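Note that this complex is displayed minus one protein chain, with the remaining chains in position.
Letters A, B and C name the chains as they come in the text, with residue numbers starting at 1 for each one.
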Amino acid sequence: MNVAVRHGLIQILVVIACLLLFAGSPVHAQSSQDDKAPVSPIDVPNPGAELWNAVRERGGAEPTQQHPLTAIWEDVLQQQDTAAKSQARSADATSMINASGDQWRQLRREQLIPYGGALLLLSLAIVIGLSFVKRTAHYSESDMIIRRFKVPSLVGHWLMAGSMLFLAFTGLVLLFGRFTLLPLTGSDFFSAFASASKEGHDLFGPIFTFALIIFFFQFVSKNMLHYRDFVWMARLGGLFEKKPLKAGFFNFGEKTLFWLVIFFGIALSVSGFAILFQNLLPGRDLMLLATLVHAVSAILLICLVIGHIFMALSTKGTMDAITTGDVDANWAKADHSVWYEQMKEAGHIRKRIAHASDDAGKEIPVAEVSAEQTGAS
Amino acid sequence: MFTDFIDGPFWTFSVSVFAIGVIWRLISIIRLGVPGDLAVPREDGGAGGMRTILSRFMARPAVRKRALLIVVAGYMFHVGLFALLFFAQPHIDFYVDRFGVPAWAGMPRWLFILTAEIAFAGLIMAWLYRVMHPVTRMLSGIGEHTASWLVFFVMLTGCLALLEQYDSLRVLHFFLAELLLIYFPFSSLMHTFTFAFSRNYTGATMGRRGVDA
Amino acid sequence: MARMKFYCDAERCIECNACVTACKNENDVPWGVNRRRVVTIKDGEPGERSLSVACMHCSDAPCAAVCPVDCFYTTDDGVVLHDKDICIGCGYCFYACPFGAPQFPESGAFSSRGKMDKCTFCAGGPEETHSSDEQRKYGSNRLAEGKLPLCAEMCSTKALLAGDADIISNIYRERVVNRGASVLDWGVSYEKASLRESRNMKGKVSE
């Protein structure tokens, strides 16, 4: 199968899988609530418990057996914070009760963490499974190269990639650490680690946004959809055809990845800034929404990136493009035939410089080059 | 135990290595001497040296046009790091505590954070440029990468310890900063000081010829 | 074991904010942080009611459920406390709490908000009881001295009740039943409250 095609398909599949998983889990599921054994049931009428019950009922469920005393609170509850006043000036001070926090908690504990974690593991498993599939090189190396990315583009990509990986790591620590790391490391270590993760996450977030903006402007013109891409889509990316389909600088799969990264990146940035500057947000509901959007986009983006990294590492010649900026001419011919033709026409195919050493070594055979140069004169 | 060592003897050691090393390096440069210039100067060399020390803080348009990325990244990192080193409140408190100097005004918290963001983005971009650009990739050796990563980790641990609550994080930051201090005199990080020498030598020579170098 | 609860009687609260003041004073709560606050609805209108709100020390506390570092714990007395040495100041407990009880000590952006602060039911924290660390981080530990939270103790109208849930439930139930009765009635004003049962006096319940 054509590599680029597989690249695109895996990414699309991963995204669909993500969406299905989330769609399958009812957001306001209350069912699991019932299974939970109360911590310590109190038989006596308990004012705290009553208030609590009232809150739960307002959360959307049918009123259960209503204690007459709860009615006292109804007055308060119905007023919510519309006309309430308080001497306290802190956030949400006038809102006496806000049930959405509890819904958020349920969503987080019962859907986001288990399903999100499963999705991440599933993506990893798919990638690990695929890495056992033996792949033959799809082109033979030549001594001609084409410049694919200029240095600012490379820097833009890696600045975004680097900050994204750091954010992913620290973010996952905050989301899943309590259930995975904490039992292993103990509270003291995990607390310092989580604090470091949080501070690092906070600080690197804006760097990711900065990188995303730069990245967007660097790559957007190459990711505009072309009629070729609709052909690509219609023929399922050439999955069942022998010859790879025509592709320009980027194929449809890569363009899809770009736009998804931009989409999730914007979602992450906007929600991330909302969380960072939550003291400026008007109410708690927005904060809750922001954290949910943030977590869901992050998990989906990480799944995409897992696929992206796998494709880049497992496809011969691809890492060259994003580390040195140069690609083998045959690589371009195989995967990006249209672009290859353009480059060929413009005369941008050049010979590999023999002495360009990748290991930053100082031992460069200059003599050969100078001989080459002087030979002509 | 570890904390006491890092915060005690090791700190004294690293500061001493830094101070003695830097002074030794500078003296060994000056000791080599500069040959005099017998040509009748157009302008005063001293003024030229001073002018170049200052004027090279601005990148020339000729190079700014061609290498915008590294110029911008360089500015972001250097200005950011300078501000963090000398105007971040925790650092000022530290200097006051350790060296008994009178306190000076620090940056407000929001500016502190913003500066850290800028410095980080600059450092990462500069390092990426180093490994991505064929020229810098060829030129850079282990020394440059060590220096970049050491500075990065010092900054990173500093920002991880932003909550200023965990001693372990503070000590980690402190320890890496001490390693940096020790590494400093033996590396091209010395350009922090020798840049003035170099600019002065060049500026003086060119100044005598009437060129604003 | 007892389960400690607060209860605020909306019929009695006069929005004097003495509970807030008492709390701040007793626990040295920093300026801007309100472990307890008084909320008034229909201010200046008929049917005005006030309530003093703080941590309700829930049995199934949402704050504890969402904390990414699991720093909340429930004492034997049913008081929900958190460990500030473990808290990383993320604010999730503040999101989850229906009462807005956990508070950021500061209001800046980024990480400048510090570690969360919340009502301790005047039960201190995980530090050694009555140690200076405990006092500095969490405030006083009245419960260990056998005293109830100062906010409730200070309440001039006894609107705010604190203590074992069973006991304050009973007190409250009596109040509800007695409401509307003449204070001149012996059984109402004095101890023999049970008299009203036999007199068939119906309490004023707002149903």
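Just so we're on the same page, contacts are C-beta pairs under 8 Å (C-beta built on N, C-alpha and C of every residue); 3 or more make two chains touch, one makes a residue touch a chain.
In the analysis below, contacts and distances are computed from a predicted model.
Remark: of the listed names "Membrane bound protein complex subunit mbxM", "Hydrogenase-4 component E", "Fe-S oxidoreductase" or "Heme exporter protein B", the one matching the undisplayed chain in UniProt is "Fe-S oxidoreductase". The chain not displayed touches subunit B at residues 25, 28-40, 42, 52-53, 56, 59-60, 62-63, 66-67, 70-71, 74, 129-130, 133-141, 143-144, 185-186, 188, 190-191, 194-195, 197-203, 205-206, 209-213.
Keep this in mind: only the chains that are shown with their structure count from here on.
Here B-C and A-C are compared, and the pair linked by more C-beta contacts is A-C. Subunit A and subunit B have CA centres that are 35 Å apart. Centroid to centroid, with C-alpha atoms defining each point, subunit B and subunit C lie 54 Å apart. Residues of subunit A found to touch two or more other chains are 191, 195, 198-199, 202-203. With touch defined as above, residues shared between interfaces to two or more other chains in subunit B number as follows: 113, 162-163, 165. Per the touch definition, subunit A reaches subunit B in the complex via residues 151-152, 154-155, 158-159, 162-163, 191-192, 195-200, 202-204, 206-207, 210-211, 323-325, 356-358, 360, 362, 364.
Those residues of subunit C that touch subunit A in the shared complex are 3, 5-7, 10, 17, 20, 32-34, 37-43, 45, 47, 49, 51, 53, 56-60, 62, 65-71, 74, 78, 83, 85-92, 94-100, 103-104, 107-111, 113, 161, 165-166, 168-169, 172-173, 176, 205-207.
Touching subunit B in their complex are the following residues of subunit C: 85, 88-89, 108-112, 114-115.
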